[in-house]
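The next block holds one structure in the form of structure tokens; read it before the comments.
A protein chain is absent from this complex, but the other protein chains hold their places.
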Amino acid sequence: MTAPLDVSGSAAEAHPESVLVGAGKAIQGRSLTRIAWMRLRRDKIALGGGVVVVLLILVAVFSSPIISLFGHPPLEFHQDQIDQNTLLPKGTFGGMGAEHLLGVEPVNGRDVFSRIVAGAWISLLIGFLATIVSVIIGTVMGVVAGYFGGWVDQIIGRIMDVFLAFPLLVFAIALVGVMPNEGFGLEGDGLRIAMLIFIIGFFSWPSIGRIVRGQTLSLREREFVDAARSLGARHGYILFREVLPNLMAPILVYATLLIPTNILFEAALSFLGVGINPPTPTWGGMLSEAVRFYTLPHFVLFPGLAIFITVLAFNLFGDGLRDAFDPRAH
Amino acid sequence: MVTYIIRRLIGAVAMLIVISMVTFGIFFVVPQWAGATPEALASRYVGRAATPETVALIAERLGFNDPVVVQYGRFVKGLVAGAEYDYGAGVEQCPAPCFGYSFISGQPVWPDLVDRMPVTFSLAIGAAILWVLAGISVGVLSALRRGSFFDRLSMGTALAGVSLPIFFTGMISLVVFSYGLGWTPPGGAWTDFTVNPAQWAYNLLLPWITLAFLFAATYARLTRAGMLETMGEDYIRTARAKGLRENQVVVRHGLRAALTPLLTLFGIDFGLLIGGAVLTETTYTLPGLGQFAILAIRNQDLPQVMGVVLVAAGFVVVASLVVDLLYAVVDPRVRLS
Amino acid sequence: MANTALTQTYNPSTKKGGTLKAAHSADWDSLDPADTYYGYSFNFGRYYWRTLTTYKTGAGPDGNTVVPDLAEGLGQPSPDGKTWTYKIKSGLKFEDGSPITAKDVAYAVARSFDKETFPHGPSYLNELLDWPKDFKGVYKTPDVDYKSAVEATDDTTVVFHLKKPFASMDYVVQMPMTAPVPKDKDTGAKYKEKVVSSGPYKFETNEIGKRFTLVRNDQWDPATDPNRPALPDRIEVQLNVNADDLDNQLISGSIQLDIPGTGMQPAALGKVLPDPALKARTDNPTIPRLWYVSVIPENKPLDNIACRKAVMWAADRVANQTAFGGPVAGGEIATNVMPPPIVGQEKFDLYATPENKGDVEKAKQALAECGQPNGFATTMTFRSDRPREKALAEAMQQALARVGIKLTLKGFPSAAYFSDYAGNVNYVKENGIGLATHGWGSDWPDGYGFMQAIVDSRTIRDAGNYNLSVKNPEVDKLIDQASAELDATARAKLWVEVDKKVMEDASILPVVWAKSLLMRGKGVTNLAYNEGQSMYDYVLLGVE
Partner (left out) sequence: MNFLDVKDLKIHFPTDDGLVRSVDGLSFGLERGKTLGIVGESGSGKSVTSLGILGLHKGGRARLSGEIWLDGEELIGASSEHVRRLRGKKMAMIFQDPLSSMHPFYTVGHQIIEAYRIHNDVSKQVARKHAIDMLGRVGIPEPARRVDSYPHEFSGGMRQRAMIAMALSCDPELLIADEPTTALDVTVQAQILDLMRDLQREFNSALIIITHDLGVVAELSDDILVMYGGKCVEYGTTEDIFYRPEHPYTWGLLGSMPRLDREPTERLLPIKGSPPSLINVPPGCAFHPRCPYAERTKGKADTEVPALAETEGGHLVRCHLDRAERQSLWENEIKPVLETQ
């Protein structure tokens, strides 16, 4: 938040904008993106979140080399590390050490570090792509509702209400539970991931939809849209050339904030046992196994921390982004 | 006002119909795409080593041989007019609203749901009280001391709070406080309020706090944002200019306006929660509606799934209606028409 | 000492009184004797029902044999093995004081026929007895006389008429379908809410899905019942208790009995096994249950026996055992189908490999023989809500990868596993399912009781199959031969033959003969492991 004058509200007369405009020449003429970037650069915490996000993406993208450097293949068994009777890792702290950085899993002795690194890939992939699905559906629905208004808006509003009233998690579980294992030319993990992306994305669009609708409503009343309309521009032209470009900033901001929500959604589904099929590692899936082995701190903590750090980083970055684009929306 | 309520109720019923159709579709149409026959569906619900004759009998009895539309119609009829259940030695009436009989237990669904409501209600109400109190007070204090150490600390904690999945915090809390320190009861502990209120509260303490922490984080963030916005409003300046004491300015003029938009959110959150706190109940193995829903889905017990989904959706619908009515009371600018 | 209760009665006592506190981590399928099919339910039910015969109580190999309960002696077969007659004792009474007669037993058997009302119960008698064509159960066709199947020829004689000779009738009638039900108190599917007791205890309260309590039934006459000492005054049962919490309560002593008796959760194992004091309180029997992988010959290339053998050779039995819980909590590495507690079982190993870790060379040879020298790809199913089956699938995937067999793993919910997926003929064919995780426990400890349901190809139907892999006419022929053989020793030999045929066919990959790690409750007296029940003998228990 960089609004210069915010004196617990009492100096509201000295409005931030007047100062910004007055501070004048330096800032005038710069695009909203540039201003946002300037604000963001000053927000150390958000930048920290952003750096972690970038690191996580790098980890996910380069998971294979990282694993081959520091760990073992995530599916490889190391039952020599396991006590045959209790099925728990023989070593202290879950077998943590140079060989297995974060210890090994009970029963089969798979390397926890490698599985967490490999899990990053799934979490981020689903988080990102599901968000894209939500953004596409949400933007189309929001723009259509906001731009055309009237009964179209009414119907879309009702649909959003239905989604809000849905016990979504229960529903998603039911849906994933009865889904077939082949289809759309995909099978196995590929189909499963595609399905999770679609289901999570499909259930998360109303939040974006509402925001886009609101923004479109206000954009529709602006002069430049009026001007374009009075010049006889077609709906398509106005939507794509006038409305959508102006929606990019809010969409970007709320998409960033939706990613962590979707990552949590995926983790919850995996936790409840309806995520990706084993043995492909996911953080939620690891946590659900940890329930049975709750006495092993390394097995409970590391996947949980992985989720926490990822979600927190996205939240920090998204919050900063939002403040940068619209300080008063906070 | 009355017409508004009636209109909203009609809308709510329409919404529930849509939800019930979609649920029904998921459980009947999707498996049929996958090639399930009535016998295959029926064989889910019989004991092991059932003969083909048994399976055919069960398929007939559960009505799987009828078209989906007829099956759905029967479900709706049961809801509206009640249904009859042949228990062998006689026929039992299941009065409306009859959500049918569980395929697995053969018991009517509704009493089972009613049975589990107190658990979820207790969980939701207790947690709601905690998170509203904690979230709002922290949010208000943060807003008033903006930029202070308290503000940074509490907002940092809140952001961490919204980033922690409840099945992780729940598990950690159980491991530490129940299995480690032995301060709190283990997962699954539940005592009815009417049996022993102290034990009831003691058993729910950990789930309450964990669940409340998650929501309190969100509410603290929103309260703070709302407070900051409100305290910058012109009417707050007016109130100060009148010579009103600062605490009265905050409470009478600031808080009321800042919290009103939270009412809607609270309605939906609370409505969703009393329909089943799936993750919390799973983590703490509490025998509430959320756990019921998960078990029903695992067992593919359609009448139970339909029952719990509709009840849950019904709660949200009712909660949002109540909230909208309350909103009109709180904010005189809102007209119900 | 660990394992004491396997061979002798631990802490023997005849002291009466006290309350036995028991808990269950889930719920009963039903408390109705006609509608239940769990071992613990058969075991526990004897508190409130009596059947024609019952397993001999107590520890040791005798526990596998049946002794009379309601009946005065074991069943009398007719020379052709198609009629079995049981004489019941006199002076028996229901909890309301009314006498128990042969009619009540016959009625109970007849009512259990109605699988629409009682879908959970076993259907052996439905298939074995010669029911009239027009009989649809005592509720739908109350006027049809069912005496062609079961009849009470007088107050003390029950006669069963079978469709074909059957040797193991004494084992079948120890199941609760023969527990008497008074016709005038029968409320069909609602009977489970108020079961009329014929045993030493009766229901005081019964909140379905939550808890129930049993108290003494003063109409039960101990003189008629040498099997049940009936020590506690009261038995309290909690249902749907958190499994981890249940273990902890059992360890700490706040409950004394874990009703399902299938062993402890991993967290408790990690606590109990390393602790000598706690370990001393455990018993670790092998139970008549096999965990196995069906190797389904339905799809290519597993229709070729050499490819199935490649799977046998490639599997890492130690990894499989670990996946299933290790040698203590999981079980003994299984080398053939029939588990050791089955009467007449013989252990043999057609696919012995060094250290049981599999033999890559032999597997590759078999693959070459099958025409798939580089391996092949197939799919393995498991029940997603069962962590051990999941671990087994993962272990199989790792082991088979060594020889180039690529497994895709697919988990399904238990509820629909047999109906829609692994037991559904079309699904298996269309989705190229090659391997499927299964488990099977015997209903009684002889070859028929264990094998028939999982190796007889004639039981295969469209959906809901437990067996899809063993489809061998020779096996079927041997089964018929064994069923009709009235000589016990010869019969046992025939079942071993069946076992060998199946293993030669390489259509079942045995994983473990299950063992359960049972913990004796604190303050429990007179405790013994019963082989027939594969659990502690519940009716013997007393409390200090």
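The chains carry the letters A, B and C, assigned in the order they are written, with residues numbered from 1 in each.
Methods note: contacts are C-beta pairs under 8 Å (C-beta built on N, C-alpha and C of every residue); 3 or more make two chains touch, one makes a residue touch a chain.
Bear in mind that the values here come from a model prediction, so they are computed numbers and not experimental data.
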Residue among B:E53, B:E84 or B:E246 touching the omitted chain: B:E246
Subunit B, residues in touch with the chain not shown (by the definition above): 233-235, 237-246, 252-253, 256-257, 260, 330-333
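FYI, only the chains that are shown with their structure count from here on.
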Comparison of A-C and B-C by number of C-beta pairs in contact, larger one: B-C
Closest chain to global C-alpha mean, per-chain Cα centroids: B
Where subunit A touches two or more other chains, by residue: 177, 294-295
Multi-chain contact sites of subunit B, meaning residues that touch two or more partners: 31, 34, 179, 297-298, 300
Subunit B partner contacts - residues on subunit C that touch it in the complex: 27, 29-30, 37, 111, 114-117, 119-123, 126-127, 137-139, 186-191, 208-209, 240-242, 244-245, 248, 385, 413-416, 418-420, 423-424, 426-427, 430, 453, 461-464, 466
Residues on subunit C engaged by subunit A in the complex (per definition of touch): 244, 265-267, 269-271, 273-274, 318-319, 322-323, 325-329, 384-385, 387, 390-391, 393-395, 397-398, 408-411, 413, 431
For the subunit A and subunit B complex, residues of the former touching the latter: 6, 8-10, 12, 158, 161-162, 164-167, 169-171, 173-175, 177-180, 260, 264, 267-268, 271-272, 284, 287-288, 290-291, 294-295, 297, 300-301, 304, 307-308, 311-312, 315-316, 319, 328, 330
